[in-house]
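Yeah, one chain of the complex is gone here, protein chain that is, but the others are all in their spots.
So, chain A:
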Amino acid sequence: MATRYGIQLAVHLISSHFGDLVAKVCECLLRKGTLTLRDIIRFTELSAQQVKNCLLVLIQHNCVQAFSTVEDGGLSESRIITQYMVIFNNIIHRMRFSKFIMIVSQEFDKECEELLEGLLQHGRLTLAQLLDRANTDKPEGKIPVVHLGGDRSRIHVRVLKSGFHRASCGLLCLSGNSFLMIGLSLTIKFVQFVECCPAQDALRESFNRLVNAHYVERCPASEPLLELKTDEAPSRRGAKSAKIARVVETTEQRALKAAAPMEAKRFLVVTNTGSDIHGKNTVDMPSNEITGEKQMKDEYMQLDGALGGAVCEKEVVWRANFEEFVLRLKQKVCVASIRAQYDDGAGVVLSAMLEATRGTERKIRGETSGPLSLNAIFEEVMKTEEGRTMTLEHVRSSLNQIGCKLDTAGPDQSYSIDLKNIIDTAQRDEVELIVLKRYGKEAFRMFRLLSRTRCLAETNKISDTALVDKKEAAKILYKLWQDDNVHMVRPTATSTSDKDLCLWTVNKDTLWKHVLDQMYHGALNLSLRTLYELEQEREILQLPREKRIGELGKRYERLRRVRILMESSLMKLDDSIMLFNDF
């Protein structure tokens, strides 16, 4: 959710990645909400072309989604207006792209990692562009042919990812121009790079693997049309008895839903065997659209087709699927939390459960895992190294320990675990730890008591239960209240009540929001401070390596260490931000 410091952090991220112009447009959308192009131009006071370019960049990087609505013109014909909404979470995800790359590098090979890096760098790319990018400027695309002196033999050297070049005759070569010859005393005359056929098939294979793992998805529609919702009839007072929690969708949520590709198509890679699969051609045009606009669009499409057959083929554009990465990180956090709470065995069992349910639908996986039968879980546990020594009984007891729900409805007993509980516990522990560090042990005890009971509690009762002196308790509670950590209720004075009576409680929703906002603030400050430190030593950064000696060398080393520490801290802080915002 976009809190005060969240917005500032988002704007800072965009400004450091794309410049101040784009940041200005982004800030306008974040602060004023969904706007049309004209309104954006008006509020930012930039030229029309500048705003358009900024919006193009933001859409390319999945930070803004456009959608059209039908505006009722009253007497005149209704017209279609295009509005732009900003996707706050995607902007904050930019801070953690390195974590996404880390996930892929742990699961797959370097080729997949580089494909993902390309998608994250550019926001959206077609498969052709990805392959083109992988082949340009990379020595892997070309085979260096080493001409050796003395013996006129030519040895083909294939460049490997690891930076080593393995020659066909068994020479071990280092990257660049230096070669280490094992067992041979030959001199290198020169190296000639020969163009060869790039390993396209291997790249396609890697790309397919990424899509099948749901890490890469098709891009959403550029401009879905939203039907305007008619105002629902005011519910009668009697409807209170129904008590069905109706989630009212905002326009933005509807737009995102409408833009998203169909689930069946989302991860579908069409292999170009010559037959074209005709997907949806254009956005569904409503009947009452002004013909002028439609004609222009059709002409544009025709022009499109005339100019290049490749464009008319509607190359599919792909992007990184942030949801899947967030889900993976969530599962990792759950496993780590269980491991810390119970033991390694329980952690292994949970990770096996989550691994086994990889193929199932995303929505189910988000909240719970499973349901899985005991045998399936046991099989999966056996596959891991740590789980090999575990017995079936051990697995069963671990499942009970971590609070799995046992479902005996089907033929097999199936287990499922609610991830939400684990996340809630982790969040609560985090906030309690914050209170402990900031306010001390007594405050921690009182706060813990309040956060675990849902009802209002009186000052004296709190002090008795938490074994804190009455006056101290009142002071600490006031301090917590001042910083918005607890909520105070002062009941209206009745004849018998004490005027000093105060009731306290912890309002989870507002407090969680407050904590998240402060974390955004911390992240923003960390980033600004890192930038400041780098800016101060800008001259040293530009020095070539040979000149970094003595005093300058020490300053460089210090700067390097400062940067690593600060950015590592930022990554750790980001883990907490994800815990409160995304999980």
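Heads up, the rule we're going with is that contacts are C-beta pairs under 8 Å (C-beta built on N, C-alpha and C of every residue); 3 or more make two chains touch, one makes a residue touch a chain; residues count from 1.
Just so it is clear, contacts and distances are computed from a predicted model.
Remark: of the listed names "DNA-directed RNA polymerase III subunit", "Cytochrome c oxidase subunit 2", "DNA repair protein RAD51 homolog 3" or "Signal recognition particle receptor subunit beta", the one matching the undisplayed chain in UniProt is "DNA-directed RNA polymerase III subunit". Contact with the undisplayed chain is limited, among A:11, A:66, A:417 or A:506, to A:66.
When the full complex is taken into account, the listed residue touching the unshown chain is A:21, out of A:2, A:21, A:336 or A:456. Among the residues A:78, A:208 or A:222, only A:222 touches the chain that is left out of the figure.
From the options A:129, A:341, A:397 or A:465, the residue with contact to the chain not on display is A:129.
Within chain A, the residues in touch with the undisplayed chain are 16-22, 37, 50, 52-57, 59-61, 66, 68, 82, 97-99, 101-102, 117-118, 120-126, 129, 132-133, 136-137, 219, 221-223, 282, 293, 296-297, 300-301, 303-304, 307-308, 311, 314-315, 317, 430, 433-434, 437-438, 518-519, 521-522, 525-526, 529, 532, 539, 542, 544, 558, 562-565, 567-569, 571-573, 575-576.
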